[in-house]
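Yeah, one chain of the complex is gone here, protein chain that is, but the others are all in their spots.
Up next is subunit A:
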Amino acid sequence: MTDATILDEEHEAQFGDYFALLKPRVMTLVVFTALVGMLVAPVTLHPFLGFCAILFIAVGGGAAGALNMWWDADIDAVMRRTSKRPIPSGRVTGRDALSIGLALSGFAVVMLGLATNWAAGGLLAFTIFFYAVVYSMWLKRSTPQNIVIGGAAGAFPPMIGWVAATGSVSLESVLMFALIFLWTPPHFWALALFMRSDYDDAGVPMLTVTHGRRTTRRHIFAYTLVLAAFAVWLGLTTAGGPIYLVTAIALNAWFIKGAWEIRGRDEEAAEADSYLVEKKFFRFSLLYLFLHFGALLTDAILRTAGVIA
């Protein structure tokens, strides 16, 4: 066996490497929120069509992730958090990622259109385009509001799930979109506050770098206030219910309290306790979104069972 053979074996892409291009962690959030969007809709899809719709939405989301990894391979290599991704680590070529991203995008859009309706297929196509082109290629490296814009791409799945069931966009689906869209900035800015060197090294114009950390703290609080209003509003529509409403009020009160604490801290205090408050806020934000959609799902199940009106 030659040295060259050893090198080849080390760099031979395995199936898991190609799967990692689809950002499986992000995909779980996409699947969960799209599923809730579909199940809270007033129209019931055939279970197998529902399963296929979620599958194709997940594949579409994964395809967008692959296109993002292809485009962002240079900054992924610089950032510690992303340096082990398949392209920067040399396991998959950028060309392969591009091919897989494009092929899966086309496949997911056409199949979702055929399985449910073309409004859902079109919305999925727009989501992929928005994430890969508008966010990744255009705005991520040019504006400090990149996270706000990128959040829109992640906010579409529940709306696509809703449209797959009903065939049209309505207030409830817009509010589910708003819930994720407005949740994204506080979530990522909290991360940027304690992962400072990563974004600085990569030259990504995060708000923490361009406008300073004090402004970022104020932005986190402002977005959290607006988020709370939209989150509670969703509970007053047909998609919500008593469990969602109680959950939303409790979680948002807690979230506002955390954002207020972040707003009031200066860098000295944050560094003294190794960004404890920011880290706690970030971890809670993951639970926040999961519990909101979990509560929506619970209300939908109880409505179907006839327990609540």
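Heads up, the rule we're going with is that contacts are C-beta pairs under 8 Å (C-beta built on N, C-alpha and C of every residue); 3 or more make two chains touch, one makes a residue touch a chain; residues count from 1.
In this section, contacts and distances are computed from a predicted model.
Peer 1: Considering only the chain that is not displayed, what protein name does its UniProt record carry among "Transcriptional regulator", "Ectoine/hydroxyectoine ABC transporter permease subunit EhuC", "Cytochrome C oxidase assembly protein" or "Tat pathway signal sequence domain protein"?
Peer 2: Answer from the record: the omitted chain is "Cytochrome C oxidase assembly protein".
Peer 1: Just to verify: which one of A:16, A:42 or A:264 makes contact with the chain not shown?
Peer 2: A:16
Peer 1: So that we can see where the missing chain sits, which residues of subunit A does it touch?
Peer 2: For subunit A, the residues touching the absent chain are 8-9, 12-16, 18-19, 46, 48-49, 52, 55, 111, 114-115.
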